[in-house]
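Let's turn to subunit A:
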Amino acid sequence: MSTAIELIDLYKSFGSTEIIRGVNLAVEQGERHAIIGPNGAGKSTLYNLITAKYLPTAGRIRLRGEDVTGCPPYEINRMGLARSFQVTNIFPRMSVFENVRCGMLWAMNYRYSFWRDVDELDDVNARSRQVLEDIGMTSRADVPAGVLSYAEQRALEIGITIAGGADIVLLDEPTAGMNRSETDHTVELVRRITENKTLIMVEHDMSVVFGLADRITVLVYGEVIASGPPNEIRGNPAVREAYLGEEVD
Partner candidate 1 sequence: MAVANTAAPGRSSFLRRNAIWWAALVLVVLLPQVARSGTAIAVLNQMCIMVIFSLSYNMLLGQGGMLSFGHAVYFGLGGYFAMHLIQLAGGAGFFMPLPLTPIAGGLAGLFFGLLFGSFSTNRAGTVFAMISLGIGEMIAASSLIFVKFSGGEEGITADRTDLTPFFGHRFGSEVEVYYLIAGWMMLSAWLMYRFSRTPLGRMANAVRDNPERAEFVGYSQRRVRLLSFMAAGFFAGIAGGLFALNYEIVTEETVNLVTSGIVLLQAYIGGVGFFAGPIVGAVVYTLLQTLLSNYTEIWAFYVGLIFVATVMYAPTGLTGIIMMHLPIYRVRKLRTLALPYLKVGVPALCCAIGVIGMLELLHYLSVRAVGQSTKRLFWMSLNVEQPTPWIVFGLLAVGGFFVARRMAPALVAAWEAASAQAQGRGER
Partner candidate 2 sequence: MIDRRQFTRLAAVLAAGLVAFPTLAADPVRIGFIDPLSGPFAAVGTSGLRQAQFTADEINKAGGVLGGRKLVVVGFDNKISPKESLIQLKRVIGDGIQFIMQGNSSGVANALIDAVAKHNEREPDKRVLYLNYSAVDPSLTNEKCSYWHFRFDANADMKMNALTDVIAANKKMKKIYIIGQDYSFGKAVAAAAVRDLSLKRPDIEIVGNELHPIGKVKDFSPYIAKIKASGAQAVITGNWGADMLNLSKAASDAGLEIPFYTYYAAGNGITKAIGAGGVGKVRLVHEGPSNPPLTDAWRNLEKRYEAKYNDKENFTQPRISNTVHMLANAINKAKSTDPAKVAAALEGMRYTTIWGDVVTMRASDHQLQMPIRISVHTNKGIEFDMDHSGYGLLTESEVSAHVASTPTTCKMKRP
């Protein structure tokens, strides 16, 4: 297997505060990788560094071996990396269907086309319907995204993320704020849609993490203290200490 994403000596400071302090991490292709850590460990910052929302202070980021440090988000996306957001980030005034469709226009090679009618792009529309089916929102296709319920918006968020068919998917706390059954539903959804893809997710809910991830990286105060398969992490004393005796199960 080859490496999907590689982080080399990554640093990030905001002002004088150093948040990420020399992270080295490699995620293999096809792997489901979770990044966990206590509050303030820098998970979100790391996530945003990988997806090019933030620029690292030092260090390199490689996407399938290619150096992408400093590339704008849209270029990263065009290279086959898609991300979701922790705070729901959809196109509120457009319909659910349109949201999903916008997620794939570039990937389907329609780019800045200003002569084709979107309603006549059969491949795009078929695929959009498929994605809606996948996230279970076919019946809500025509509803403006802004009026969806929270859980629906989260699902749509994932729908937009996967719409372009990127083979590296980054999810930021996909189950945040959900109740048990919604969470189970989402885990199933994530499992299904990331089949044969590389998944990197930041997650709080340990049941989700251990249910989904092939490998887990534990981040504490901007440094990786452990990285390995779930079993190994579960038994790692340093991790247990970091979580201050919290039950890691």
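These made the cut because all candidates are chains of the complex that A comes from, given by their letters.
Here is the rule we use: a contact is a pair of C-beta atoms (placed from the backbone, for glycine too) under 8 Å apart; a residue touches a chain by one contact, two chains touch by 3 or more; residues count from 1.
Note that the coordinates shown come from a computational prediction; the quantities given were computed from them, not determined experimentally.
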## Note on the structure
Here the complex member from 1 or 2 that touches subunit A is candidate 1
### Task
Using the touch definition up top, name the residues of subunit A that touch candidate 1 in the complex.
51, 53, 72-74, 77-78, 82-83, 85, 89-95, 97-98, 101-107, 110-119, 121, 125, 128, 141-142, 144, 160, 163-164
